[in-house]
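With one protein chain withheld, the remaining protein chains of the complex are depicted in position.
Presenting chain A:
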Amino acid sequence: MLGVGWGMAALLGGWEDPLATEGSYEGLVRPEVTREGKGKVDSSSMEISCAAAMRVREGETTVEARLENPASNHVDQRVRIYTRERPDDILYQSGALAPGQTIETIELAHPLELGRHDAIVEFQGYERHRSLVSNQGELLGHDAFGASCAAEVPISCVAK
């Protein structure tokens, strides 16, 4: 079950993504759009945000994904990417993004074959500040918020 996979990753690895930076893509196409306030998404929902189309060069792994945990969310998010045709082949998995953080460029686990693929960009929310800590203060895990959501976007592998 996907939820189990997310949980184990949280236990085994670090939490915050070291490449996450403060930012927003809300104004990417429409600079005049103002930034939404924090905490605007209702308590039973989560907003997901990523590039609507991605591209990678043949033999390379760098992709502009524009992953975003909008500031309007009240949860941390982790993201992973795989293709529809190979759901068990995780191409990318992030650490946690706090609300208001973005990751613009990612590295895929391996190059893709030439052509167009359907990429599943899956987001899992986590309750903020609700960590499971051992008596020794060791971080054991985080509380998932609801089920994961995903955006399916085309990712094109183009020739150099």
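Everything that follows uses one rule, which is that a residue touches a chain if its C-beta (ideal position, glycine included) is under 8 Å from a C-beta of that chain, and two chains touch if they have at least 3 such contacts; residues count from 1.
The criterion applied here is as follows: contacts and distances are computed from a predicted model.
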item	value
UniProt protein name of the chain not shown, from "phosphoenolpyruvate--glycerone phosphotransferase", "ATP synthase subunit c", "WxL domain-containing protein" or "Phosphate import ATP-binding protein PstB"	"WxL domain-containing protein"
Chain A residues touching the omitted chain (full complex)	2, 25-26, 28-30, 32-37, 40-41, 43-55, 66, 68, 70, 72, 74-75, 118, 120, 125, 127, 130, 145-154, 156
